[in-house]
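With one protein chain withheld, the remaining protein chains of the complex are depicted in position.
== subunit A ==
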Amino acid sequence: MARNFINLDVNPCKMCMPMGAAIAFKGIEKSILMMHGSQGCSTYMRRHMATHYNEPVDIASSSLTEQGTVYGGENNLKKGLRNTIQLYQPKVIGVVTTCLAETIGEDIDRLINEFVAEEEIAKDITFIPVATPGYGGTEYEGYYLSLRKMVERLAEEGSNDKVNIIAGNLTPAEIRRIKEILESFSISYNLLPDISKTLDAPYSKDYQKLPDGGTTIEEIKSMGGAKATIELGALLDEKISAGQFLEDEFRIPLYRVALPIGLANVDKFINALSKVTGAKPDPKLTEARGRMLDAMVDSHKYNAQGRAAIFGQPELVYSIATLCLENGLVPALLATGAKTSKLEELLKKDFGLAVEDTVIIDDTDFDTIRDYVNKLDVNILIGHSDGKFITERDGIPLVRVGFPIHDRVGGQRKVTIGYDGSVNFLDEITNTLLDRKYSSYREDMYDKHFTG
């Protein structure tokens, strides 16, 4: 069963769509997000992001009140946009809806068009509206949908030598790693979104409310003329795929690959790059790959003792599951709060997953995950910080990865992608298993064989 209750969600393993939009728009140069809804939504998301990225995250709200809810939020939204422009001087404003705005039927496309026609200050600003009702999906869909809407709005027909990279919801450090890999192929690229600096800004004497960095509007425009798109997202629905839009609209060949975690997935990403550039991977990459193979051999027996529960956003769960499968670590439970049937489908198809060994649940909650963790003798948890509740109650260690990580530092600097990143991540998993073994085996053996 995917969830313990039919009507109840107990301890959510998901967030809502606007959260995904908030992260995606942070990857656009000099952009700010306006959430059309009540004041609380923006504050909650700012708090969640602030603890994960350890960066100031400013998100505007139209601060809808009772009056706006009854008579329409037009005044609030327009006034909110004016104030936000005055305070932040952004180049881009993402305007996203919330549960409230959608339920009262706000037409943000129309309101933005009016605003642009009415206001002088709006003329140099690019507005990107996205409908993200909180009840319409999770942060996963909100993230990819926002990217698609950016491309739908801005990409232009053309012809250039660039490659589009649509990044999944990775960390700023991982985006930097992606860039290193791209640069090793000496290709010019459009990377969407680029949170590498905006959500992990170097210390500087002069603080900027909208930090440097991020994908530029020009880059998004030129995505319509690129020679290929590589989209990091193996499970996503076509309707929220920016790469799919580019293929449908501009006939740009689309390579959709999983988040490059684990040997096979990194290979697929690198192969896609080789294919679109016609170049062989840099020797450094080949060397890193060899080192990964070596490391996999070194730790395979330790990994064989692992039974993992992996939870979080579907793309991450999928790629970590493949890393486990490659290394003999049993992915006993794969769980995501989003709705998807692709996890099972793809793992069976690409990795010959024997489903009888693995429980796969979607649209689930932590109450259910915890029950399975105990039922399936899981000895390691892999996922974001909310899994700590299982650790606290059942003593099973948690390897933190994904979003949010708010009870440890460094979530924004974690790298699990690429050959190097995968090895480091695998080491962390293996060491967590070893730590558990070393801390208890003397006692265990004594109890088992001496006391009998």
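Just so it is clear, a residue touches a chain if its C-beta (ideal position, glycine included) is under 8 Å from a C-beta of that chain, and two chains touch if they have at least 3 such contacts; residues count from 1.
Please note the rule applied: contacts and distances are computed from a predicted model.
What protein name does the UniProt record of the undisplayed chain give, "ABC-2 type transport system ATP-binding protein", "AzlC family ABC transporter permease", "Nitrogenase iron-molybdenum cofactor biosynthesis protein NifE" or "RNA polymerase sigma factor (Sigma-70 family)"?
In UniProt, the chain that is not shown appears as "Nitrogenase iron-molybdenum cofactor biosynthesis protein NifE".
If the hidden chain were put back, which of A:K26, A:H48, A:R177 or A:K414 would touch it?
Of these options, the touching residue for the absent chain is A:H48.
With respect to the chain omitted from the figure, which of A:V10, A:A279, A:V297 or A:V409 is a touching residue?
Of the listed residues, the one touching the omitted chain is A:V10.
Applying the definition given at the start, please give the residues of subunit A touching the unseen chain.
Per the touch rule, subunit A residues meeting the hidden chain are 4-12, 14-16, 18-19, 34, 37-48, 50-51, 53-66, 68-69, 76-77, 79-84, 86-87, 98-100, 102-104, 133-136, 138, 201, 203, 205, 207, 209, 337, 367, 386, 389.
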